[in-house]
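Okay, here's the structure, questions in a sec.
And then subunit A:
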Amino acid sequence: MRPCTRIWLLLIALSGVTYGIGEAGLGGKAVVATLLAISLVKSQLVAGFFMGLRRTSFMWRAIMGGYLVVVCGMIGVAYWLGAVR
Partner candidate 1 sequence: MQYQSQAVAKPYFIAAIGLFVGQILFGLIMGYQYVVGDFLFPALPFNVARMVHTNLLIVWLLFGFMGAAYYMIPEESETELVSPGLAKLMFWIFLIAGALTIVGYLAVPYATLAKMTGNDILPTMGREFLEQPLITKAGIVVVALAFLFNITLTVLKGRKTSVSLVLLLGLWGLAVFFLFSFYNPANLVVDKYYWWWVVHLWVEGVWELILGALLAFVLIKVTGVDREVIEKWLYIIIAMTLITGIIGTGHHYYWIGTPEYWQWFGSVFSALEPIPFFMMTVFAFNMVNRRRREHPNKAATLWALGTGVMAFLGAGVWGFLHTLAPVNYYTHGTQITAAHGHMAFYGAYVLVVLTIISYAMPILRGRAANSERAQVMEMWAFWLMTVAMVFITLFLTAAGILQVWLQRATDTPLPFMAVQEKIALFYWLREATGVVFLIGLIVYVLSFFAKGETKAA
Partner candidate 2 sequence: MSDTQTLALPRNPPGDLAIWFFIFAELLAFGIFFLAYAFARAKNVELFNQSQLLLNRESGMVNTLVLITSSYFVVRAVAAIREGFSQVCARWLLGAIGLGGVFVAVKLAEFHAKFAAGISLHTNTFYMFYLSLTIFHFMHVLMGMVILGFVAVKARRGGYSADSHTGVETGASYWHMVDLVWLILFPLVYVIR
Partner candidate 3 sequence: MFFFLLFLALTFDTQGVLPKRDHRENITDAVVRGKHIWERNDCIGCHTLLGEGAYFAPELGNVYKRRGPDFIKAWIKGQPTGVPGRRQMPQFHLTDQELDDLVAFFKWTSEINTSNWPPNIEG
């Protein structure tokens, strides 16, 4: 099986997990953290393997990785703020 096919199946599986959590109607800090982590992993997989950033210089990977970490992290912060309020 081609590596990209494996990545594709992995992405499908992870999306299934996200959907499952949504169907179960779960909430709370741990669930939010899990969902954000899954999103981060998925988007990194797309960026690295599909967009081909994995074979580029550090700068490109850092820009994309940094962007994803900041966005997912800040979303996490916002949810945490919403939970403590």
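The criterion applied here is as follows: a contact is a pair of C-beta atoms (placed from the backbone, for glycine too) under 8 Å apart; a residue touches a chain by one contact, two chains touch by 3 or more; residues count from 1.
Here is how the candidates were picked: all candidates are chains of the complex that A comes from, given by their letters.
Source: prediction; values computed, not measured.
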item: Single touching candidate for subunit A, where 1, 2 or 3 all sit in one complex; value: 2
item: Subunit A - residues contacting candidate 2, complex; value: 2, 4-5, 7-8, 11-12, 15, 18-19, 21-23, 27, 31-32, 35-36, 38-39, 42-43, 46-47, 49-53, 55-57, 59-60, 63, 67, 70-72, 74-75, 78-79, 81-83, 85
